[in-house]
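For this depiction, one protein chain was excluded, whereas all remaining protein chains were kept in their positions.
Let's look at chain A:
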Amino acid sequence: ALSVTVQPRCKIIRFILIQNRAGKTRLAKWYMQFDDDEKQKLIEEVHAVVTVRDAKHTNFVEFRNFKIIYRRYAGLYFCICVDVTDNNLAYLEAIHNFVEVLNEYFHNVCELDLVFNFYKVYTVVDEMFLAGEIRETSQTKVLKQLLMLQSLE
């Protein structure tokens, strides 16, 4: 007999964004193909959606046919765009894990660190996330690797 498989939804991180309250993007990491116009539009929409939310809202927002898991750290919004069926709390803590690594690596990270060391932030991201999936979660391991890379010429 023939079997008809129902295509499962594509579970992948679509993008990771770090934006400040004014809307300036401090990091944009894309895991799916979008052309430049689409990227710009997405960035603006995400900013519009998260900045109107406050403590009474959840950390999850339905966004187009995906969802955004986000958290605000001082003046920066860290947003991960995932599939509607993805695990909200797991990604919320993935964000926090990432922020703790940045904090440790840059010694009490501030927005300027992300600006002046933008090319290093990509390295941190790639240690922890790759191909739209979580790659490494141990802060110890990630920091050890980053420090090793830091020492290279």
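By our rule, contacts are C-beta pairs under 8 Å (C-beta built on N, C-alpha and C of every residue); 3 or more make two chains touch, one makes a residue touch a chain; residues count from 1.
Keep this in mind: contacts and distances are computed from a predicted model.
Engineer: For the chain that is missing from this picture, which UniProt protein name fits: "Aladin seven-bladed propeller domain-containing protein", "AP-2 complex subunit alpha-1-like", "Trafficking protein particle complex subunit 8" or "Carboxypeptidase O"?
Structural biologist: Per the UniProt record, the undisplayed chain of the complex is "AP-2 complex subunit alpha-1-like".
Engineer: Which of A:Asn20, A:Thr51 or A:Asn88 sits in contact with the chain that's absent?
Structural biologist: A:Asn88
Engineer: In the full complex, which residues of chain A touch the absent chain?
Structural biologist: Counting only chain A, the missing chain is touched by 1-4, 6, 8-10, 12, 25, 28, 56-62, 65, 85, 87-90, 92-94, 96-97, 110, 112-113, 115-120, 122-123, 126, 130-138, 140-141, 145, 149-153.
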